[in-house]
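Here is the structure we will look at, set down as structure tokens.
Of the protein chains in this complex, all but one are displayed in their positions.
Going by the order they are written in, the chains are A and B; count residues from 1 in each one.
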Amino acid sequence: MISLPLLIVGAGPAGLCAAYRAAEAGVDVLILERAQKAGGQLVKQTHKFFGSEKQFASTRGIEIAKILTNRLQGLPGRVRLQTDATVLGFYEDGVVTAQVQGQFMKYRPDCCIVATGASEKTLAFAGNDLPGVYGAGAVQTLMNEYGVRPGNRVLMIGAGNIGLIVSYQLLQAGVKLAAVLDAADEIGGYLVHASKIRRAGVPILTRHTVERAYGNEKVEHAIIHALDDEWKKIPGSEQQLDVDVICIAVGLSPLADLLWQAEVKMKYIAALGGYVPLRDADMMTSAKGLYIAGDVAGIEEASSAMVEGEIAGIAATQRLGFSTEKSELLKKDCLQQLRQLRAGPGSEKIRTGMALAGGYV
Amino acid sequence: MKTKLSLLKREGLATADDLRGRLPGEDDKKRGPYAVIECFEEIPCNPCVVSCRFNAILPFKDINDLPYVDFSACTGCAVCARVCPGLAIFIVDESMDGDMGTITLPYEYLPLPEKGWQVLARARDGSALFPATVVRVMKGGKGKTALVSLEVPKEYLQEVRSFTVPEEEDSVPCSCAELDLAEESPTVCRCEGVDLQEIRDLIARGYKTVDEIKHRSRAGMGPCQGRSCRQIILSELARDAGVSLEEFEAGSFRPPTTPVSMDVLAKGSEEDAENS
Partner (left out) sequence: MDSNRILEHPILEFTEGEDLPFSFDGRQLVGKSGDTIASALHAAGVRVLGHHFKTGRPRGFYCAIGNCSSCLMIVNGVPNVRVCVEPLQAGMVVCSQNDRGVLP
């Protein structure tokens, strides 16, 4: 059993920012990251980020991952970044178990920040289990981490930001897109992303869904159809597309298994993507000393994940007694940044969701 | 019947309506190159306004504000077009004499053309317009987007928004073969091989919680711990009960979050025993 002041679960944008703020104030931090390298989903993001300078706007996600990781060196507190380390369980006595490079480990942290991110939602349609039906994250991983094209011709399901961004990345990797579908009647993602793939000649079909995937042992074709105002199939609107990949980008759910195990108060909030922990303005859950940040706290952009991480990092530091005068000012600035990021008309859902979850609005 | 959504919201296609107020007057057009910013949605993003050295983008009160160009100050220097994360800024120059002008487009595909290449100019919807000559190329980089300038007839400067380097045409998307496919139920739990029909049958037979369905069908008991199926089962339960998802228990979550080999667990407890 290892006792330690601060354990952070997940080295994505939220976890890395939390570690930075904590170590900056002198707290020793252990980050456990399941993957082989830090950065979370940032390592697959080839596009330039939105936001302001404070959230690294107009820097590509892959570069942000490097910046966030490199700045953890040489701080007053020591940051140990342990990759290939999966947290297995949270127990009621505050013990956390993990598999760290093939070894079973037990930790008892004074404070813990859970920044586990999200998992992809799936979609029920006939043939949805055929090889070639891939989650959008998988397509990104294959393409942008391993340099392997997922297929030759892709049907994208979902015109939210992930569907649109991955579509663009596919085009950049030289893969053809048959179409981008969305059941909603308008594009869910940023319109500038939609315009980019539209001017590459890719059709965006709103009010459409995938009916079926089929092929011999793997995806060879897809059947799609249009939906009426009651989301019912419009008879005769079926189209067959010859594709070898159907990419599913129908949204994310917070990956909150550990928080359920920790028995913190959870609430289903559709606007935040599913079950999320209730939290206060410091990002602390109903369990004292247990904080959350990033997509696990509600599905949002990476820019807000970074700011939430900073807030959780500062708040945990204060709880551990390492508070400086600077801490409170920094936290105020972060809250101000969050408010700005969530102020636009497109963020109304997030504002509603955050109000229900008890978060800062 | 609700009002029809704009092409912009349905397809990301800007129309003349959207472009109103985004283009300069005749005097400014003659002065030199200028930026056309096709950013129509209030999202938190400000690199364009921050990067402009000429204060030619009207200052933001809020990071979600829309960018509007002050054409009397804009020099068409293209710094904003290089940094715009949305690749939504185009530089138009119609100040020269004659029928031709230039349009400068952000470009993040391969191959990056070179000066003098013939490319196919395309419209906002990707439709092919005409062959055009590349007159200038600025390479991209880590945080910068490559910019490619094409010479096009002045009357098309507000139409051309994309181009492709000619290649073989893509095959026809629809094979339209006659299909006779047997009915098939979508998979809900990939790990344990449980389909939607099985879940619906169980609900009809009176299994009304995630855990009851899990115990009966094994859906959610596989190595992924219900990460793929739980959300679909919850939606089915909610639909059956005619209530929103908020009213359902998510079901139980237990360690471990991921499969662990017995070997790893056994070694871990041996060490514990030694240390105690």
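The rule is simple: contacts are C-beta pairs under 8 Å (C-beta built on N, C-alpha and C of every residue); 3 or more make two chains touch, one makes a residue touch a chain.
If you're wondering where the values come from, they're calculated on a predicted model, not measured in any experiment.
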Among A:V9, A:L72, A:V114 or A:V133, choose the residue that contacts the chain missing from this document, as touch is defined above.
-> A:V133
Would you mind spotting which of A:N144, A:S167, A:S195 or A:S303 touches the chain that isn't drawn?
-> A:N144
Name every residue on chain A in touch with the hidden partner chain.
-> 34-36, 46, 60, 62, 119-120, 129-135, 137-139, 141-150, 172-174, 217-218, 255
Go through chain B and note every residue touching the omitted chain.
-> 108-110, 112, 140, 146, 187, 190-193, 222-224, 227-228, 258-259
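What we mean here is this: only the chains that are shown with their structure count from here on.
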Which of the residues in chain A end up touching chain B in this complex?
-> 1, 34, 47-53, 57-60, 63, 86-91, 97, 99, 102-106, 119, 121-122, 124-129, 171-172, 174, 176, 178, 185-187, 190-204, 206, 212, 214, 221, 223, 239-242, 253, 255, 257-258, 260-261, 266-270, 274-275, 303, 340-347
Which of the residues in chain B come into contact with chain A in the complex?
-> 5, 8-14, 38-47, 50-51, 62-64, 83-88, 108-110, 122-127, 142-143, 145, 161-162, 170-171, 173-177, 179, 181, 183-188, 190, 196, 225, 227-229, 231-232, 244-246, 248, 250, 252-258, 260, 264-265, 267-269, 271-272, 275
